[in-house]
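Reading through the structure tokens given below for one structure.
As you look at this complex, bear in mind that one protein chain is not there, while each of the others sits in place.
The block that comes next holds chain A.
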Amino acid sequence: MTDNVQSVGLPDERPPANTVGPIAWLRNNLFNTWYNAILTVLVLALLGSAIPPFVDWLFINAHGLDASSAVCRKDNSGACWGFIGEKLRFILFGTFPYEQQWRPLLTIVIFITLLVASCDRRFWKPWLGLVWIAGFLSVAVLMWGGVLGLTPVENTLWGGLPLTLILSVIGLAVAFPAAILLALGRRSNMPAVKVLCVTYIELIRGVPLISLLFMASVMLPLFLPNGVSIDKLLRAQIAFIMFAAAYMAEAIRGGLQAIPKGQYEAADGLGLSYWQKMLKIILPQALAIAIPPLVNTFISFFKDTSLVIIIGLYDLLGAGKAALSDPSWRGFYREAYLFVGVIYWIFCFSMSKYSQKLERDLNRSHRR
């Protein structure tokens, strides 16, 4: 039928040559007005003057991973990657006993495996929750030790990337379901539940995270009876969970509010119970809508774990800073922060990329 229509209609023609191809793209995007043309030239000039020296410093004049600090100090025209070579294990694992550092390494591997595996929607089954619990348990065993012939390691010695991952991944994994309950509670018909959730969210959101961490580490022990003490790391972890839950609850509430009333009515009309309606109909749609603000929260909390340095815990950034306090390596802060920054960036950028992919996938199937 379509063949028929085309054979009697006008033939397709190619668009004019000056509207397609790279030249047209340049003209449309970079030189479409006189002020855009000026901006383009300026930006190119700026990049041209900034990039070559940076590349020189980063690679060409740089000293390799085996360079000593003495060599680097003599010729400081390039980066001194010897600093990373020597301090790598300290930055990654903190003060964890040197010969036992395969344990935090394995912890990192477990976390990354869990995170990567959970990205695949085919694995989104109830058993994935069990896998996560098993993952957390094995991390606890690896880090603490004391069983299976592993030497016990006090958690005051933990640090570096495993600490960052423990605080952020466990924190977000616990905070996420709590946030869902808070968001549902805030929209509940039951006044007591609603007031409780609103009060909690507004109270926590109105306080800076730093003050919450301080309270958890300094003030909380004052209120506990003599002899009872909660571990410092646990207190920081709880403070993170409380804070993240309040923020994510608001992101999820935004998603819930975007669901049309008709969806609730259709679910009610079919006789679904409250929890069936929420779990099967409302939340799958609301969470899909809330992906951008949720990932925003995830990313900012991953980075905010570096605030634990103020209560004396040495996460990735803290360990990087501590490595600089070695007298022989003092002053190589550019290398230290660049290295740590790149690690943070890899994690955050992966989260961002994955969330974009997830949004695309979910949109493709659901919406018109």
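Everything below uses one rule, namely that a contact is a pair of C-beta atoms (placed from the backbone, for glycine too) under 8 Å apart; a residue touches a chain by one contact, two chains touch by 3 or more; residues count from 1.
The rule we apply is simple: contacts and distances are computed from a predicted model.
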Missing subunit (named according to UniProt) among the choices "Formate-dependent nitrite reductase, membrane component NrfD", "NADH-quinone oxidoreductase subunit D", "Amino acid ABC transporter ATP-binding protein" or "Dihydroorotase": "Amino acid ABC transporter ATP-binding protein"
Residue touching the undisplayed chain, where the options are A:T199, A:Q276, A:S300 or A:S328: A:Q276
Contacting the left-out chain in the complete assembly, out of A:T40, A:N61, A:S188 or A:Q263: A:Q263
From A:P97, A:P208, A:P284 or A:G341, residue that would touch the chain that is not displayed: A:P284
Contact set of chain A toward the excluded chain (per top definition): 260, 262-263, 265-273, 276, 280-281, 284-285, 288, 362, 365-368
